[in-house]
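Mind looking over this structure? Questions follow.
And now, chain A:
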Amino acid sequence: MSGSGADAAMVLRTTVFSADDLRRAHTRIAHEIVERNRGAADVVLVGLHSRGPAIAARLAAAIAGFEGTEVPVGTLDVTFHRDDVGLRPLHPAGPTVVPVDVTGRVVVLVDDVLFTGRTIRAAMDATTELGRPRSIQLAVLVDRGGRELPIRADFVGRNLPTRLAEDVRVRLVETDEVPEDTIELWGPPETAGEEVEA
Partner candidate 1 sequence: MKHLLSIADLTRSDLDELLDLAASFLSVTQRETPKVPALRGRTVVSLFFEDSTRTRLSFETAAKRLSADVMVFSVATSSVKKGEGLRDTVATIAAMGIDAVVVRHAAAGAPRRITEWIDASIVNAGDGRHQHPTQALLDAFTITQHRGRDLSGMRVAIVGDVRNSRVARSDVQALSMLGAEVTLVAPPTLLPETLEGWPCSSAVDLDPLLPDLDAVMLLRIQHERDASTRFPSLREYTARYGLTEARARRLRPDALIMHPGPMNRGVEIAAAVADGPQSVIGEQVTNGVAARMAVLWKLLGAGGDVV
Partner candidate 2 sequence: MSEFVIRGGEVVDASGRRTADVLVRDGVVAEVGAGLEAADVLDAAGAIVTPGFVDLHTHLREPGDEDAETIETGSRAAALGGYTAVVAMPNTRPPLDDPTVVRAVLAIGTEALCEVVSSGCITRGRAGEALAPMGELHALGVRVFTDDGSCVMSAGLMRRALEYSRGLPGAVVAQHAEDDSMCAGGSMHEGAVSSRLGIPGRPGEAEAIIVARDIRLAALTGARVHFLHLSTAASVDLVRAAKRDGVPVTCEVAPHHFTLTDEACATFDPAFKVHPPLRGAADVEAVRAGLADGTIDAIATDHAPHTPETKERPFEEAPPGMLGLETAAALALTELVEPGILTLEQALAALSWNPARIAGIDDRHGRTVAPGAPANLCVLDPAATWTVDPMALASRAHNTPYAGRTLRGRVRHTVLRGERVVLDGRATR
C-alpha cells in the first residue's frame, strides 16, 4: 500500500505532499474533525500502526492548539484481525494501547493511506473488541482508490487515483528517519495498457 517495495524499476511520478502541504493538510483535517463532532470532548484519536500513531499525535497537537482540548491518543495493531492471515507474512507492528474506555466515545481511526479498506475493516473489529464506541470515523492523508470493501474516509488529505502497479510512498520524520515529511507517487516507467484502479 505505502512505503513498501523499493523496486529499482520504479520511478518517481509526482510529489503528492511536500512537508508544508502536509502541515496544512493536518491542520485542515484537525479542524474538520472538531467541526464534524461539534468540539473534541468525546473524541479519541486511534492511530493504526505503523504511521497512524504519529499522524494521530500531530492531529491531537493541532486540536490542542486551536481548540484547547487535550484529545486522548491511542495506538492500534490490527494484525490479529486481518483477513489475510496465512496468505502473507504478518507481524505485529506495535502494541495496542488505548488509554481511555472507548464506550460512548467517537473513535477516529487514523492511517496514512487508504487503499483496499481491509486494514480499516480489521481496525473496526479490533476497536469494537475494546468497547462500544458511539461512532467510528476515519481520517487518512491519502485516499488512493482501489477499494475492495464498502468503506470510505470521513477526513481525507488528498484523493489520488492510482494504478495497482503504483506505490504511494509516505515518509514521516517520526517513523522513517527522514529530515522532512514527504508523500510521493512512484510507478513503473512504462504504463501503457494498464488499468486505472480508482
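How were these picked? Simply put, all candidates are chains of the complex that A comes from, given by their letters.
Everything that follows uses one rule, which is that contacts are C-beta pairs under 8 Å (C-beta built on N, C-alpha and C of every residue); 3 or more make two chains touch, one makes a residue touch a chain; residues count from 1.
On a predicted model such as this, the values are computed, not experimentally measured, just so you know.
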- If you had to name the candidate from 1 or 2 that touches chain A in this complex, which would it be? 1
- Task: Note which residues of chain A are touching candidate 1 in the complex, please.
- Result: 77, 79-82, 85-92, 95-97, 125-126, 129-131
